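Below is one structure, written out as structure tokens; comments come after it.
The complex appears here minus one protein chain, its other protein chains still in place.
For reference, chains read A and B in written order, and residue numbers begin at 1 within each chain.
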Amino acid sequence: MNLLRRLAVLLSALTALSIGTATMAADLTALVANLTVGGFGEREAAIGALAASGDARAAPILEALGAGRLYVRKADKVVVIAKSEGNQLVLTDAVTGKAAGSAIEAELDRVRVNNRLRGVIDAAVGSLTLMNPDPRVRRGAAESLLKRPDPAALAALDAALAAEKDVRVKAAFSQARAAVVLASDASKADKLAALQVLRDRSDRDALSALQAAANVATDPEIKVAAADASASVRQTLAVWEAAQNVWYGISLGSVLLLAAIGLAITFGTMGVINMAHGEMVMLGAYTTFVVQDVIRTSAPHLFDASLLIALPLAFLVAGAVGIAIERGVIRFLYGRPLETLLATWGLSLVLQQAVRSIFGPTNREVGAPSWMSGAFQVGQITVTYSRLWIVIFALVVFAALILVLRKTPLGLYMRAVTQNRPMASAMGIRTPRVDALTFGLGSGIAGLAGVALSQIDNVSPNLGQGYIIDSFMVVVFGGVGNLFGTLVGALSLGIVNKFLEPYAGAVLGKILVLVFIILFIQRRPRGLFALKGRAVE
Amino acid sequence: MITRFLWQGLSRNLRLFVLLVLLVGVALPVLNQLVPPSQPLHVPAWMLQLIGKYLCYALLALAVDLVWGFCGILSLGHGAFFALGGYCMGMYLLRQIGSRGVYGNPILPDFMVFLNYKELPWFWHGFDQFWFAAIMIVVVPSLLALALGWFAFRSRVTGVYLSIITQAMTFALMLAFFRNDMGLGGNNGMTDFKDILGFSVQADSTRAALCFASALALALGLVISAAVVGSRFGKALTAVRDAESRMRFLGYRVEGYKLFVFVLSAAMAGVAGAIYVPQVGIINPSEFSPANSIEAVIWVAVGGRGTLIGPVIGAFLVNWGKTYLTGALPEVWLFALGTLFVAVTLFLPKGVVGLWSQVRSRGVTRKARVPA
Partner (left out) sequence: MSMADQRSTSALLYLSGVTVSFDGFEALSNLSLLVEPGEMRAIIGPNGAGKTTMMDVVTGKTRPDEGEVVFDGKADLTKLDEADIATLGIGRKFQKPTVFENHTVRDNLLLALAGLRSWYKLLLASPTKLENDRLNEILSIVRMEAQQNMLAARLSHGQKQWLEIGMLLAQDPKLLLVDEPVAGMTDVETETTAQVLREINKTHSVVVVEHDMSFVRALGVKVTVLHEGSMLAEGTFDQVSADPRVVEVYLGR
């Protein structure tokens, strides 16, 4: 009963809608037909008329016209929009938007446009989209008007502004209007008000509109006000730029942190120089690749979860390889750091070549799950989701590691063994096992880092090489044996690097940071947060 | 006095070895030049080039050993000194091309014309003269070593920290030399050399002379190293290696010892690089790559650190293996090299030379600790 009534309501609504569109379609058909006849002069008038109709469906038609995809089918004179597919053109009825079969080029007449008309079309589309039902499209139209203010659009903007309900779109409209006013020959009071609107907006687009206004203004008062406003905007922009650099720096720092944090365990607490640390990161990245590969072929719907599945696997793979390395090689070399360094370098070569033999020397594609793609705006800073997640992930790994060290028996044993090995051994702690597990933990964390880094770096056998020197720098800079030092070291090096880049360029910036650390280590050989004491030697 | 100084370190074995090096340096070029190709004793030009290259590697290895084996400083950045020497030679060779380059500019090398340089950068002046380049080949690496060593040794940066600093140094230099703005050829480095001292670098006779020069440089390096190591300075040096703080408490200013040997070693590496470049015909920033430096360390480890003959033998053995394997089984080379690193550190801490003396003195086990 209930269901029937609902259906009836729905049906009647649908009929009403179709009648409505039918009547409007009739007008539109005529307007569209006008586009296809006569010379360029008549066509320009027809474009104006179509734009003036304010019909939302006019925009795609005009866009198709501008792109040269609007045709008249010779057989029945129906205006169609064509999309090429192979050597066929797939057609859509321009007015109704319904599929209209396909055709080859010879069966159609293209509606021609020239450059002048294209300009007209762009403007028309701009003002048409101001009326688009989708608020995002309307905002986009306002933004493009702000970038290329066209005095002709003032009327359309005013109309749109009056009709607008959405607050954010309304703000965008009034800012676009301000830019348009500045470009037009509006009154001085209007222009001064417009300056204020743009000054409040305070971004790069506002700045260029203000600068343009300062350049073209003839009235001295407006000129001064515009210059004043652009100076103020520039200041705001500088602050935002600094903030942006801090964010980039944090983002780079979190990458460094991820790469270095495992090393902080193996090098920092065990004193083992593991030159194959980068290869543990690389193994983590390849684990991600394998997981995604399996998911793609056997369970595509799980793709968004691929990284979550890869995390524990990468930890286990890298951790297992780490334990094997510790048991197989490193344990024979305790107390001989330089030999450890050489042996683990050898292992890194073997691991690289092994991966190269199995997966090939070229980069492997690791996809981003949907929740990691895209970006959002915070003020004037663009934050990509992938970077955001990596920052969060780095901090979570760090926090988890601190918890493991402080709250678990393994952490307790680890601290005991690093502080006083013979005593720990005498208390019944199996020190060899603790060594192996500690090394496994450090390596496993490097594997976790690999999962994250597979999202922003090329997954190739050389992946780890790029991180090893940086990681050592971070650990040494932060102070060996101090995890918080590693955190501070990674973030500060990341931020310093990003602040140097605009002045020195990326490569020179990196070199400067390296030189800085080299000098720093020589001033404070034990790092930023050194553990002082007489037992250091 | 100088001859006495140079003579003092030469043991009988070492004298024989230096003679052997010189013999190779004379015999191979002679067999190449004077024996016609039809004869079985003829040495082909490619072999001259190969042996010449190995001799340069051996000199580099000797330089690494001088600091590592005798002073305990494991430098992972000696490739940088080698490359700097090579770049100085490369600059001389590029300027010898003169107007025969692709762009025919009499002053500016091709890459500068390509990058729209209007005039020669200041640091290129003088490199058209061989004597100037020869001085720079020694001075530039020495100055870098002096600067780095001065800071590092005074602040008592030792052990792995020092190793990592030297590695970071060569890494930073690699990044720097990759930049076109350095005015040193950027990515592509320097190549297409024509003449050295007026002789074509492609000519067999020049190759023969370069091979001899390599042997001579190595022999000289061996004699100088032996003199340094055999002097009272050398005794103090190895004492610094074994017990640095004890030496300080005895009143030795340890920094001076380290700095001298580090600079000497850098200069030797620079000379090796300079003779190497005309033989391989190219120098580019990848010579700075940390992997190169660490490979030189493994030559020393394989041959036997803390001996003078060891690094030479190690350099020849490992590079012969590399030439063979990268030709025959390219996939295997890195496995082999990697395994070599592990095997030598685990099973052969004194290298081939150490093994040899162990075999010879069968049963007489020395308890001398291998310095870390």
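Here, a contact is a pair of C-beta atoms (placed from the backbone, for glycine too) under 8 Å apart; a residue touches a chain by one contact, two chains touch by 3 or more.
This structure is a prediction, so every number in the text was calculated from the model and none was measured.
Asks: With respect to the chain omitted from the figure, which of B:33, B:231, B:286 or B:358 is a touching residue?
Replies: Only one listed residue reaches the unshown chain, and that is B:231.
Asks: Please identify which residue in B:100, B:125 or B:246 touches the non-displayed chain.
Replies: Of the candidates B:100, B:125 or B:246, B:246 is in touch with the missing chain.
Asks: Of the listed residues B:10, B:84, B:254 or B:309, which contacts the missing chain in the full complex?
Replies: Only one listed residue reaches the unshown chain, and that is B:254.
Asks: In terms of residues, what is the contact footprint of the unshown chain on subunit B?
Replies: 1, 5, 8, 228, 231-233, 235-236, 238-239, 242-243, 245-254, 256-257, 260, 366-369, 371
Operating definition for what follows: only the chains that are shown with their structure count from here on.
Asks: Going by the contact rule set out above, which residues of subunit B touch subunit A in the complex?
Replies: 74, 148, 151-152, 154-157, 159-161, 163-165, 167-169, 171-172, 175-176, 178-179, 245, 290, 294, 297-298, 301, 331, 334-335, 337-342, 344-346, 349, 372
Asks: Can you name the residues of subunit A that touch subunit B in the complex?
Replies: 273, 329, 332-333, 335-343, 345-354, 356-357, 469, 472-473, 476, 507-508, 510-511, 514-515, 517-519, 521-523, 525, 537
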